[in-house]
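Complex shown without one protein chain; remaining protein chains in place.
Here is subunit A:
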Amino acid sequence: MSLVERQDLIDTESLAWSGGMGSVGDYIALLKPRVMSLVIFTAFVGMMLAPGHIHPVLGVVALLCIAIGAGASGALNMWYDSDIDRIMSRTQKRPIPAGKVSREEAFAFGITLSIGSVVTLGLLVNWFAGAFLAFTIFFYVIVYTMWLKRSTPQNIVIGGAAGAFPPMIGWAAVTGNVSIESFVLFLIIFIWTPPHFWALALFKCGDYKAAGVPMMPVVAGETSTRNQILGYSVLLAPLGVSPWMLGFAGSFYGVASAVLGLVFLGLAFQVWRVREGDAARKATIRLFSFSIFYLFMLFALLLAESLVMGL
């Protein structure tokens, strides 16, 4: 069948097309800008802590590529998850469920940016960092979004690795390899992810249940989730101090991270202890909010110390 014949089959009287309604802002929303900002920040800290030197222009290019790569992962995540995003109140206003961007448009956008960011990082900075970024996108889209998210309550535990890689990629952009220090930065975010997400899942449990996503509170119950939140928090508190113990952060960081870790642990204990009513809900919201502040502060302190040391 030729293209001309195919054209003739189209009913020209009803050619109203629902696509093409996405504004520039809708496409920016596909990149999950809030997640992207955390990725840029942690990658920047990884770059600043890395030994050696990178030209500032190449540093900006590396950060831009890591940010775009993370955004592309977000767009591909929204492409694949558009069916469950329609159900959950937290995600209903995303561009695809809101009918502003079609799934095909989001897919094309995500793939184009993925390839573009990886190739640009490889060509302009180094291919190890480029390959690492490609692996991170693969891990987030294929391993987490397409495989783990709908099949196991351990989804965000394993999938959390994708969100923990950016400081390692930032480090790799400077040094061309990875090291124990960058792995510790990875581990902090990796171990931080379960208590952070499960605190959210505890007060959004109904959403995940309705969408059929096997988050820990849905599958194992709230009691088991609270136990595991406390368990991961016990691991996280000393891990947060480990950059100082391993000698790549100063004593100010050591003291501050210990205090922050104790507060985290205290809030996780509250979530574990208070299990009924409005007080329980408030405890989970408090832990969720503080977990964002905690991670931001650890990396901000590492950054501040590296800047002060460099003066």
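The working rule: contacts are C-beta pairs under 8 Å (C-beta built on N, C-alpha and C of every residue); 3 or more make two chains touch, one makes a residue touch a chain; residues count from 1.
Note that contacts and distances are computed from a predicted model.
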What name does the UniProt record list for the absent chain among "CoxF protein", "NADH-quinone oxidoreductase subunit M", "Heme exporter protein B" or "ABC transporter ATP-binding protein"?
"CoxF protein"
Given A:35, A:124 or A:258, the one touching the chain that is not displayed:
A:124
Hey, which subunit A residues sit against the chain that's not shown?
7, 10, 12, 15-17, 20-24, 27, 55, 57-58, 61, 120, 124
